[in-house]
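Just one protein chain is left out here, and the rest sit where they should.
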Amino acid sequence: MREAAVASPAWAFLARRRGGIRADWTDWVTYGYLLLGVVVMLVPVLWVVLSSFKSEGNLLRFPPTVLPEAARTVVVAGYPRPLPLYAVRRDDGTTVTLAQVRRVGIEAQMVDPAHPGAGLVTVPVERARELRHFHVGTENYARLLASAGGTIWTSIYNTVFITVVATLVTLVMNAMAAFALSKYRFPGSDLALLAILATLMVPATVVLVPIYLIVSELGLVNNLWGVILPVISTPTGVFLLRQYMLTIPDELIEAARMDHASEWRIFWRLILPLATPALAVVAIFSIMSRWNDFLLPLVILNKPEVYTLQLALAGYSDENGIQYGMLLAMTTLTALPLAVGFLFLQRYITTGIASTGIK
Amino acid sequence: MPSRMRIVPWLFLAPNLAIIALFALAPVLINVMYAVTGTDNLYPGERTFVGLANFRTLLECGNYFEPATCSRDLFWRSVGNALVFVPTQVAVMIGFALATAVALNRDIRARGFFRGIFFFPVMLSPVVVAMTWVWILQKDGALNGLLGLVGFERVSWLADPARAFRWSIFVTVWAHMGFYTIILLAGLQSIPADIYEAARMDRASPWRIFTRITLPLLKPVLLVVFILAVIRSVQTFDEIYVLTGGGPGTATKMIVQYIFDTGFAVMPRNYGLAAAASLMLGVVLFVFTAIQMRFARPGGADA
Partner (left out) sequence: MTAGGAHAGGATGCRTPSWLARLAFAVGLLAPAAVPAAQPETITVQHIHADEAVAVRKFMRENPGTRVEFRQVSFQSLLESLPVQLASGEGPDISMVADWGGLSKYYLDIRPYIGAREAAYFERQFGNILGPMRGGDPHGNEIYGMAGAVTLNGAFVNVTLFKQAHVELPPPGATWDDWAAAARKVARATHTEMAMEMDRSAHRFASLALSYGAKLVDGQGHFVVDQGLRTAVEKFVAWHRDGTMPMDLWGAVGGTTHLDRFSDFMNGNVVFYFGGSWSLFLMDRNVGDAFDWKVVDAPCGTAGCVLMPGGAAMAAFRHTKHPELCARFLAFLAREDNMREALARHANIPAATSLVESGVEYPNDSERVREALAAFTRQMPNVPRQAYVFQGWRYQRAALNSLTTRISQILTHELDVDTALAFVKKDVELAIEASR
């Protein structure tokens, strides 16, 4: 191991790499690129989360403030709502703090909070500067969760239902198919494998209209099952599980058969538990896909009661137009579960993807 | 072999095969049915046979390079957009994915952390991705705010067709790059370290190592990644639909959006045209998927 000959110990620490070899320009470029990547990947999302804590007035402001702020307000006798405070520059150069009653175009009407009885003063807009303070506005979330009678809870329920049920069914069904294709030699197994493979060629985008017809004939339009059924057979899932099951020693199965265990029992009690790592990967993929699914729900689910979070988010608008605060809060909430899950399950996910790709 | 051993596997396969038959195989045939019939009725019994009329309408054009001369100009615009979007987006995305994978493959600290960060946007749903960028790219949004700090005027980023198109590429690359980075990284990591040692012994420059050793060894994986990216890119819909709605005008309208609009968003619905367009898309995807299968399993034998 060559030691670096450097001017100072601090530099030695920073420039040291794992092999102990001194860092060269490629390393600096590498770190530079990676750090830039972190900024580009992370900052937009963090910005959305940060913005979701800003009050409505704060959100309308340009240029946007970095930290959430809210106007300093004061309650003035004779006015039902608290009025925002402004520092107004008077003709003689002094500044006075006034409360704004209304503002349109280039003029604002203000009242002195200390002397409300004195009446309104008309102030040109460029003379007034809003007084703000740091304020984490959780009201966006509160309003969102309560809005329109709590419809968002319905969307949350729908999304969770679809995700959980679809994942469970996918796991069982695909494991069954993988079991059949890995542990049995039977005529037609190649054909079955091919058929499952063939579905890779038929993504939802290509068969949108027929799927709609079939779901409609089954009476499942505007039904959560209408979104679950079409997607529970995944070729990649079957492959992953099959690959993994191939590594399970046949002797175990033979031994179980000797003990007069039925095939189903072998599958359920023996194979499934052994295949847990692969099942976990398939489960994670399934959860990701179902939670984020957009096109199929867009076509099948037309009533607000059955909207998933993604549909509700995409179509979000209030009677009074788009309320940005609540929209941002909703975006954050929709992304939160998977983001949190990702933090804990990163390793699984990346290994899983790597193995599907390399295969 | 006892008879039950021949039946049992089929029993295990049955649910999967049933779903496939119903939702993957049958729909292809039904698509054909829709494509050769007319009227705006959903139920096949109420439709009338029109032969290849739908295909003819879609494909007839005065001048194929000028969508405005086509009978179904919106279809050709979406095809035109895709022809530019797909190569550009795939090239940019794989380029960055490769660069990132190379960077992550090096001896760096906190590799897990960096890898996680690059992969993170893949976890976000397309709607969340689009909303995030809509928020940032708004006239009063953060990007304009930052630019304002250095004295630039506010720009309506998504209001100009060319800009909206470029941002569509950026956003989709941003959202999906991490996925391909992971695959490429695994590919890089499977190259034995001694090869690099040998090359370093020979005092080869980093660039030479990359082009003469890394790339050739990575070719199979690169090819798979490339095809996967193309297949996904051709089907782009979700993010762009929420980001720009296909606009301004039709600047960012892609093929799947055309299918969706024609079959589900306009009144009256034209299932025939949508199905015809879907079939054509299906053929294109079939070709690419077949190529990918060929490369992923070089022997072609039972794997």
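Details
Letters are used for the chains, namely A and B, taken in the order the chains are written, and counting of residues starts over at 1 for each.
Basically, contacts are C-beta pairs under 8 Å (C-beta built on N, C-alpha and C of every residue); 3 or more make two chains touch, one makes a residue touch a chain.
Not measured: the values here are computed from a predicted model.
Considering A:T73, A:S147 or A:S216, the position touching the chain not shown turns out to be A:S216 (whole complex).
Among B:S71, B:S190 or B:T211, only B:S71 touches the chain that is left out of the view. Taking the complete complex into account, A:E107 is the one of A:E107, A:D190 or A:D250 that touches the chain left out. Considering the whole complex, the residue from B:P44, B:P161 or B:P206 that touches the absent chain is B:P161. Against the chain not shown here, chain A presents residues 102-107, 216, 221-222, 262, 264, 302-304, 315, 317, 319-322. Touch with the hidden chain on the side of chain B covers residues 4, 38-42, 57, 68, 71, 73-74, 77, 139, 156, 158-159, 161, 164, 244-253, 261, 264-270, 272.
Simple rule for what comes next: only the chains that are shown with their structure count from here on.
Distance between chain A and chain B, defined via averaged C-alpha coordinates, is recorded as 20 Å. The touching residues of chain A, counted against chain B in their complex, run 17-19, 26-27, 30-31, 33-34, 37-38, 40-42, 44-45, 47-48, 51, 60-64, 173-174, 176-177, 179-181, 184, 186-190, 192-193, 195-203, 205-214, 216, 229-233, 238, 263, 267, 288, 291-292, 294-295, 298-299, 310, 313-314, 324, 327-328, 331, 334-335, 338-339, 341-342, 346-347, 349-350, 353-355, 357-359. Taken in their complex, chain B has these residues touching chain A: 1, 4-6, 8-10, 12-13, 15-17, 19-20, 22-28, 30-31, 34, 42-44, 99-100, 103-104, 106-109, 112, 114-121, 123-128, 130-133, 135-136, 139-142, 144-145, 148-149, 154, 174, 178-179, 182-183, 185-187, 190, 206, 221, 224-225, 228, 235, 237-238, 242, 256, 259-260, 263-264, 271, 274-275, 278-279, 281-282, 285-286, 289-290, 293, 296, 302-303.
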